[in-house]
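This report refers to the structure that appears directly beneath it.
Every protein chain but one is kept in place in this view of the complex.
Up next is subunit A:
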Amino acid sequence: MNGQPTAQARTAAAHDTRAAARVRGARTGARVHDLLDEATAEHPDAPAVTDGTGRWTYRELAAHSHAADAWLEGRGIGHGDRVLVQLPSTRELVALMYGAARRGAVLVPVNTGMKDFHLRAVVENAGPALIVVTDPAVHRIAALAQGVPVLGLGGVWQAITALRAQGARSGGAGVGPEDLAVLVYTSGSTAAPKAVICPHGRMVFATEAINQELGYRADDVVFCRFPISWDYGLYKVLLTAAGRSELVLADGESDLVLLRRIRETGATVVPIVPSLATMIVALAEREPSRESRVRMFTNTGAALPKSTADGLRSAFPGAEVIIQFGQTECKRVSVLPAADQNAKPDSVGRPLPGTRAFVVDDDGNALPPWETGEIVVEGPHVMPGYWRAPEQTARAFRPAPDGGLRLHTGDFGHVDEDGYLYYEGRRDDMFKHKGVRMSTTEIESAATDIPGVRAAAVLPPADGRALAVFAEGDIDPHALLKELSLRLEPAKVPAVGRIVAELPLTPHGKHDRKQLARLLEGTTP
């Protein structure tokens, strides 16, 4: 590149891109691989995807995806067949993803850390026609695959490379926007695996609607620390194609070199979750005031503490920190544009363009601003349900008055007069105390804001038991409650405060409230 564009020119370019996208609107009738083909037609020789071992241009990625399509065809994979992959997030996986999309097959990407116990259930639920894993895992997976062919990526990739050298193309497949592209297994708290069905058209709509808010562009380098098996990583593949940007796949690298890799790769956009942001800030404190091109961090997963957001802004001067909110069932609910952050610091944003998100009471009636209820979502990004789980689908995906689907998110919150959303907690976290509806989440987040508190868990009140807060950290229990009273309205301040060496967790990593309750009994005579 011949010099960096000025900040002003970049901002102007970003506005142009966003304006153009808004005029066009997100499409509902496109396929996943259309995004790749359009990017390839426009910028064939621009970098498309980089991993630890190299980089492909859009032309190269497209050619590999055609070869993957031809290879799948040769294996007898056809329309609607599931192809399960448990692979690290590399260029090969991106090629397989687009190849499967061209084939009309359904990609089922599962986390490389998924244990056999869980994987066996996923195989049973997904019913794949083919499984591709790393070479060393072939025998282990074959033992639990119930007769489904299991292939190692080494051999598969040799075959695809050979096909690519011949410029191979499949005989084509009639793929439409309603056809399924991906099954995303979510790490729910229930024992049975549950996959969100993701059709082509809805994935492309979600991608383009998100990009109307984020404005990825051709000079962006997007640093993705997340696996493609997680929808956060998966959609980075699509978003970078929509933006004609470069995707850097950095999952599996040591977190100790995160900051160095962000700088080395010339990353301009860094998707984060709060824990990743905390690491980046901690690493930046070791090496302050170094050059970086990062212009935007985008957060999801959980609320980003203000101190962490401030840490990012001071370590990366000029970078925006964008707050997002969502769930796989509709990919994303809302985005808070940087321009609104000062006016609405506690909001999780406005619904994606072309979609609706609002709050309803127990009977499904829309609630006025500032009243707390369940957040529901409608629009072309709402997925059609869970794979082979009619009961769970019927609970979460209900008919909307306009004939579409209304997603019941299980998240509670409210909207303001401008329709911006405010998240208060999960259904399970909500309770009433002194007549006020509140959530464990909001009290816990107030507690972790207190200097000296490393972690906190709240136990809702019950018969014979007052509202209690447990904290890990260097703080006196009385000081903890006093500090909370400075941060919360009176009804939300717990009556009991306890400092513990370590908060008990369930096997799923959530606060073990049964243990906490016992802790309280144990210390009360």
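Methods note: a residue touches a chain if its C-beta (ideal position, glycine included) is under 8 Å from a C-beta of that chain, and two chains touch if they have at least 3 such contacts; residues count from 1.
Throughout what follows, contacts and distances are computed from a predicted model.
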{"item": "Omitted chain (choose from \"Sugar ABC transporter substrate-binding protein\", \"NADH-Ubiquinone oxidoreductase (Complex I), chain 5 N-terminus\", \"Manganese/zinc/iron transport system permease protein\" or \"Acyl carrier protein\") - UniProt protein name", "value": "\"Acyl carrier protein\""}
{"item": "Residue among A:275, A:307 or A:506 touching the omitted chain", "value": "A:275"}
{"item": "Among A:260, A:313, A:426 or A:465, the residue in touch with the chain that has been omitted", "value": "A:260"}
{"item": "Contact footprint on subunit A, counting only the chain that is left out", "value": "254-258, 260, 275, 278-279, 282-283, 285-286, 501-502"}
